[in-house]
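First the structure, then my questions, so here it is.
Note that one protein chain of the assembly has been removed; the remaining protein chains are unaltered in position.
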Amino acid sequence: MSVETIESAGPAPRKGVSILFGLTLFGLLIVLWLLLGLATNAFWTPNNISNLLRQGAMTAILAVGQTFVIITAGIDLSVGAVVGFSSVVVAWLLAAGVPLWLALLATLLMGVLIGVFHAFGIVRMGLPPFIITLATLTSLRGIGLLITNGSTISITNEAFTTFSRADFLGIPSLFWMVIVVAVPAYVFLHLSRFGRYLFAVGSNSEAARLSGVNVNRTIYLAYILSSTCAAFVGLLLASRIGIGNATQAEGWELQAIASSVIGGTSLFGAVGSVHGPLLGAFILATINNGANLLNVNSFWQRIITGLLIIVIVYFDQLRRRGAR
Amino acid sequence: MSVETIESAGPAPRKGVSILFGLTLFGLLIVLWLLLGLATNAFWTPNNISNLLRQGAMTAILAVGQTFVIITAGIDLSVGAVVGFSSVVVAWLLAAGVPLWLALLATLLMGVLIGVFHAFGIVRMGLPPFIITLATLTSLRGIGLLITNGSTISITNEAFTTFSRADFLGIPSLFWMVIVVAVPAYVFLHLSRFGRYLFAVGSNSEAARLSGVNVNRTIYLAYILSSTCAAFVGLLLASRIGIGNATQAEGWELQAIASSVIGGTSLFGAVGSVHGPLLGAFILATINNGANLLNVNSFWQRIITGLLIIVIVYFDQLRRRGAR
Amino acid sequence: QDVTIPIIVKDTTSFYWQIVLAGARAAGKDLGVNVPELGAQAESDINGQISILENAVAGAPAAVVIAPTEFKALGKPIDEAAKSVPIIGIDSAADSKAFSSFLTTDNVQGGRIAADGLAAAIKEATGKEEGEVAIITNLPGVGSLDQRREGFLDQIKTKYPGLKVVADKYADGQATTGLNIMTDLITANPNLVGVFASNLIMAQGVGQAIAENKLGDKIKVIGFDSDEKTVGFLKEGVLAGLVVQDPYRMGYDGVKTALAVSKGEKVEANVDTGANLVTKANMSEPKIDALLNPKVN
């Protein structure tokens, strides 16, 4: 691919450039916010900022999880299905009278197991990540529909459903959850050696193996993290909409991947960060929020989103090439 | 990725093995058919075989187009949207009184242009194929909805709408269309030098370039073929459902990719064939047809489809490794 | 059970169609008929439903009950199918004269009922039929949702000149998107007094937004179809009303009629199974209660 050529032709962004790049994407977000503030009075109201933070939160967490996988040159198409399935599992457990803490724990554990299954398929069965996660996507939706019999399970636990609406220190709890995920994710990816192994495996898995890196364990780690993030988002979704429904979160995998790539992750692996996908997710959320506030026709909204994705990623490419 | 390592560790299927592999996938299809024949009386009725051929046809054509792109180590996520969009375009043109032949031609030409746009984004703007085609996916649905104003356009041209139901020599016309696409596709991919160039670009675009291969033109070719196949399928769909509707064919891109991979295409590029995706598409169609005939609950159907994808690709991997 | 009568719904993954299937299942049990439950995986998947119809006919059943997912598109395939088996239509119409019998709710009428319900609720709250309203549609390109939207918009325009539609939004099939759109509408339109969420998923999402912002008194929401969650919202006053159809009866009577047709009995050509507005006031009436709590299992 020509893209690959371009990416491997010269030195990739160095440390300083990566921070600069993060800043520039952040700058874009700020510019969007300022423009929307000028265009509509409603934008800068505390209420709307809260909404925006809530709306971007779930995609942001999914995108961070997805980024781990993409850095290893893999992909996880199942995350949307895992979100929907988790919402069903937690609703089902709560309806069966399982205590809240146990239901949450069990759902997260199920996320871990799905990740283990993916990595097993990739490492032991030699399946392409695309295929094994596509298969899980298909099957999980089926299992979820079977559990709910094609309908929804209401969640009556008040403590659980009010959580997503709550604020803490004036910031929506959903956004706090982004911080709760992003901070350890940052430490893991950028400061610990496991994060470095993710990059090494994505860059040249043979070299990593020869250096004594446990490549298989690294792949397990990446997929477990992705699925667990997705299960966590499933909990947040269940809390937010108060139901378990297996067909929810359809297409969120593509949104998560898009957020990650907008945030500078390379689908060829070995390039990515934690702050990038977060910014990517909130840029997408801002586009939607802004379009709603400006009462843009829903169809135009789609067209504009597509064009903006192209423009943003294009300028990102330009900047990176220029930075060399 | 470990998969990549496995694939590059030894020789990939040689000529003989590739035919054997094709045969074996073909064998699997035959086994499926025999089993279904035993399990249900309705399966081997001419009527049902016609249905099966019709039902697999559109995915098969999409999968062949997609395979060209995947061989260059790219991906085309837009094909489902192009199918829906084409159905709108042809319906719109026909409603505007454009003669049938011109409407068909214009729709195909639009497919070509979409492919050109993709390749332009990849080659000139340096965008990852995943991103540019994802953006087109989003925007095209928006444009289609804008044209139809969120609704549908009826097609009154009888000649056009009866085509998809017609038979020729006892074989459904839709299946003839598969042949019409597959035969030139086979010549192109396996017998012409351009096919070789696709493989070379997917394997190592720099080596291809230094060997005098016009890498950019090869990429243009791949994406144009994929989009044109999709536009062609859009025509078939419009003929089959008798309307233009921008939201049709949602998720068909994943089905096309899955068919291609089941048929032995490697998502890392440089491995693929024309017969593989055809078999993959008809295996998927058979699973659905059989499940319907056996009255399998539609939720179980999803679960089984997911599991079968894993099993089929796993055994394919095994055979390929064994063949070394 | 030698007699087979498949029922083909639009989307097996939605609660509404599960109720239809439950009715059909019950009829199958009562009448000793084998009833395969078929349907596409999304209401927008026209090609999928055509394939399923083809497959069902290939099994040589006694009759087929179908809820056509799109008016024009299913016309020809149904004509074709009717050549070999009798076809009974339920829920929505199709461009075909080949139906042996037809049991429907008129979705356009459903939209009108929603408009009436919304106007009444607004009047009850503010004393006048005036203000800004919005409509949120689950997905574009879905026949029944289009018809509801059309009926609603038409009724507002012709009968309630005081009501102004300030937003006409489409979501992507996700409750969360409905929720997000609604919170943004609340921000962007402080004077909003009413919303029509034209299917179950949107009613869930929009209801959640109203509940989160505790605006049940100020913004009146009419939903379409019902489940435990939306009935709960209705009780709490989060939703002002729900337009409910009688899916259970459609399924049950569909199979029953199909059996009669296959035996050569004469049946009524058109049956309207009706749509009703449910509000907090009438929800405990026995007839409505039966609609709200169908016997799914």
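Structural remarks
Read from first to last, the chains carry the letters A, B and C; within each, the first residue is number 1.
Everything that follows uses one rule, which is that contacts are C-beta pairs under 8 Å (C-beta built on N, C-alpha and C of every residue); 3 or more make two chains touch, one makes a residue touch a chain.
To be clear about the criterion, contacts and distances are computed from a predicted model.
Missing chain, UniProt protein name: "ABC transporter ATP-binding protein", from among "Polar amino acid transport system permease protein", "Hydrogenase expression/formation protein HypE", "Dihydroorotate oxidase electron transfer subunit" or "ABC transporter ATP-binding protein". Among A:40, A:203 or A:295, only A:203 touches the chain left out of the display.
Within the full complex, the residue among A:166, A:187 or A:311 touching the omitted chain is A:187. Mapped onto chain B, contacts with the missing chain fall at residues 7-12, 14-15, 187, 191-193, 196-197, 199-200, 203-204, 206-214, 270-271, 324. In the full complex, chain A contacts the hidden chain through residues 8, 10-12, 14-15, 187, 191-193, 196-197, 199-200, 202-204, 206-214, 270-271.
Going forward, only the chains that are shown with their structure count from here on.
With centres set at the average Cα position, the gap from chain A to chain B is 28 Å. Counting partners per residue, chain C has 12, 140, 170 as the residues that reach two or more other chains. The set of chain A residues touching two or more other chains comprises 145, 150, 298-299.
Residues 1-6, 72-74, 77, 121-123, 125-132, 134-143, 145-146, 150, 201-202, 205-206, 209, 215-216, 219, 254, 257-258, 261, 266-269, 297-307, 309-310, 313-314, 317-318, 321 of chain A are the ones that touch chain B when the two sit in their complex. Chain C meets chain A in the complex at residues 12-15, 17-18, 140, 166-167, 169-176, 179-181, 183-185, 187-188, 201, 204-205, 208, 212, 227-229, 232, 296-297. Within the complex formed with chain B, the chain C residues making contact are 12, 36-39, 41-42, 44-47, 50-52, 54-60, 70, 72-73, 75-76, 80, 137, 139-143, 146, 170.
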